[in-house]
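With one protein chain withheld, the remaining protein chains of the complex are depicted in position.
First chain written, first letter: the chains are A and B, and each begins at residue 1.
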Amino acid sequence: MVQSNEIVMFIMGIGVLIFIMKNSEELVYIPHHKLLLRSFYVLLGAWFFTNIEALIATQICNIAEHVCYVCSSILLTLWLFRMGFKKEEAE
Amino acid sequence: MTILTLDIVAFIISTAGLVALLWNWKYFSKCNLALLFLFLLSFTLFYNFCLIIEWGGITKVLDPYENMAGAIIPMTWAFIFYALIINNKNTRLEESHGNLKRTLHSIGDGVIVTDPKTEIKIINPVAQNLTGWNSEECLGKELQEVFKIVNTNTGERVQNPVKEVLQNGQTVGLANHTTLISKTGEEHAIADSAAPVKNANNTLIGVVLVFRDITEKYKMNQKIRKKTKNLQEYKNRLEATMKLGNLAWWEYKLDEDNFLFNDQWPKMLGYNPDKFEKYADFEKLIHPDDHERVKTAKNNLEKHGEMYRIDYRIKTNDGNYKWIYDIGNVTARNSRNAPIKTNGVVVDITDNKRVEERIRSELQQKQTLLKELSHRTKNNMQQISSMLSLKATRSKNTAVQKALDEIKERIYSMSLVHKMLYDSQNLSRLNLGKYINRLVSHFRRAYSKNIQFKVSINTSKIEVLIDTAIPLGLIINELISNSIQHGFEKQDKGEISIGLTSSEEGIIVDISDNGQGLPNNLDFDQYSGMGLKIVKGLVKDQLEGEIYFEKSQGMKYRIIFTQKQYKARV
Partner (left out) sequence: MKNKHKILITEDNFIIALSMEEDLKEMGYNICGKVTTGEDAIEAARKCNPDLIFMDVLLASDMDGIEAAHEIKKFKDIPIVFLTGYKDDEIQSRIDNFAPAGYLLKPTGRKEIESIINSICTVSN
C-alpha cells in the first residue's frame, strides 16, 4: 500500500537531490559538508524504503527505513555538534 | 518492537541535535541558518514523535500532521542547502575580499586601482604614503590630481601611464627617470607600471597602477655610475702614465699559480699581448747569461720574501735585447706567513744602460789617458835627463858637469812623482811616505860619499796631490844635496835624517845632518845661494808653509805646511 504523502515526500526528496547535484561545487564549501549531505541521503533512503516496502520485502524495508531515520539523525546531530563546537574552539 | 526502539533512538538523537543547535544559537544565527535548522529539527522531531505514537498505536489523529511534516521536511532541507550555499558564497567572498584588502595593504609597493574614468577606487597605504593623500580624501578623485609625476631630469609633467593603458588596453612598463611629487611637495624617484584590469568578458573594468620609491636605488645607481667612471678614469690614467714611463706591472699569485700583467710589458718589447699568458712566456725571452740570476732572485722573493730587484736582458720582437729593471715585493701572506702574492713593476732601462756604458767607457778612457800622460811626462823628463847626461860626459869642464848633474837630480825628483803616479791606482794622489823612501833610496845610490840615510815616517797615511809633491821633492832634493856638498865638505862620511809627521799644525818634514852646518858668519835668511833661495821660495810661495832652521850639530831644517785644496784643472 503506497501512501500518497510518502511518494510526494520521496519525489520532493529527489528534487532536493537534483538541486544538490547541480550545486555540488558550491556545496563542497560547506564545512563538513559530507556529514550533512549523507544525513540527507540516508533520509532519502528512508523515504525510498518506506515507498517500496509496499512492493517487496516489507519487513526488511521497514526496518531499513527506521534504521535510516536513526542514522540520518545521528549524522545531522553530529554535523550540528561539529559546526557549533568546532567554531567555538576556533573562536 | 525494534522499530519502536529505533524510532525512540531517532527521537532522542534529534533532540540532541536540537540541543546542539540551541547551545550554539548565536553562531548559527550569525549565518541566518538557525531558524531554518530549528524549523527542520522541530519538524523532524515531530515526525519522529508521530512515528513513535503510530507504533504505539495510540492514535491516528496525528496522521494528517505527520503527512504535512513529511512534505515539509524535504522542502526545509532544500532551503537549508540553498541557504548554506548562499552563506558560503558570501563568506568566501568576504574572506577573499578581506584577504585581498590585507594583501594590498601588505604590498611594499604603492598600488592604486582606478576605474575606466581614472577615478581612484583603491589606494593602499604605501601609495597613500608616497602621494601624501589619505584614502578617504582621494577615493573617487581623478588619478592625475593625486598622482603627480614629472621627469627627473627636465622637470616636465609626464603623462600618467593609466591614461596610456586606457587608450591601448595594454600593460605599460616601467618608465625611467620619473619623479612623484606628493601632496606636501616631497619628491620621490619612482618606477611605475600600469596594467588593465579586465573582467571575464575581456572588458576593461579598471586600471591597476603599481609604483615603487627608487630614490635610494637611484642614488645608489648614480653613486655606482660615478664610482665606475672614476675607476675607469683612474685606470686609464694609470695605464697612460705607465705607458709614458715605459713601465709595466705584474702580479703573481703563488697559491693559484696565476700570473697577471698589463699589456704594456709585451708591447714594450714589440710583441702582441695576446701571445702572452703565463710567466714562462716571458721567461724564455730572458738572455741566457742572465737566466740564472733572475731565477735565483725570483726564488728568493717567493720562498724567503726578499725584495726582488734585478736588471737583465730580454729579447725583443726584432731579435735585439733590451735592458729591463724588474722590481717586486711580497704583497700578501697567508696565515703561516708564507708569501702568497707578489707584485712588481718592470722598467725599460735600455737607454740608461747605454748612457751608463758610455760613461764607463769614457771614464776608462780618461783614466787611461791620465796614466799615459804621467808615463809620457816621466819619459820626457828622462829624455831631458839623458840629454843632460850626454852633454855632461862631453864637457871637460867640471863646473859644467857639476851643474848638469845638479839639474839631473832635480829632474829626477820630479819625474819620480810622475812615475809613482803612473804605477799607483790613484792618478792624482801620492803617498808621501813612500815617495820620500824612494827618493832616499835614489840618493843612497847617487852619492858616492859614505852617507848614512835615516828615514823615519811617523804617519804612513799622508797622501798629497801632485802640486804638493813636486815642490816638496825639489825642496828635499835641494836640502839634501846642500848638506852633502857644504855640510860634509870636509868630511868623508856623515848622517842625514829625514822625518815625516803629521800634526794639527799640518804636515811636518824634518831634515837634519851632522855636518859642519853653515859658516858661522852667515845668516840663513840673508843667505841667497840659489838652492836655498829656491827652497825658501817653494816653501813660502808654492806650499804656503813655513821653514825653520836650526844650527846645532849640523843643520836642522823643519818645513811645516798644510795640504792645499787645489782648484781642479783636469
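Assume a contact is a pair of C-beta atoms (placed from the backbone, for glycine too) under 8 Å apart; a residue touches a chain by one contact, two chains touch by 3 or more.
Just so it is clear, the model here is predicted, and its values are computed rather than measured.
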Given that one chain is not shown, what are the shown chains it touches?
B
Per the whole complex, from B:P471, B:G487 or B:G531 the residue touching the absent chain is B:P471
Residue of B:I112, B:L143, B:L538 or B:I560 in touch with the missing chain, whole complex considered:
B:L538
It is residues of chain B that touch the chain not shown, namely 467, 471, 474, 533-534, 537-538, 541-542, 564, 566-567, 569
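One rule holds for everything that comes next: only the chains that are shown with their structure count from here on.
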Using mean CA coordinates as chain centres, what's the gap between chain A and chain B in Å?
90
Quick check on the complex: what are the chain A residues that touch chain B?
3, 5-6, 8-9, 12-13, 15-16, 19-20, 23, 26-27, 29-30, 36, 40, 43, 47, 62-63, 66-67, 69-70, 72-74, 76-77, 80-81, 83-85, 87-88
Chain A-facing residues of chain B, complex
2-3, 6-7, 9-10, 13-14, 16-17, 20-21, 23-24, 27-28, 37, 41, 44, 48, 51, 66-67, 70-71, 73-75, 77-78, 81-82, 84-85, 88-89, 92
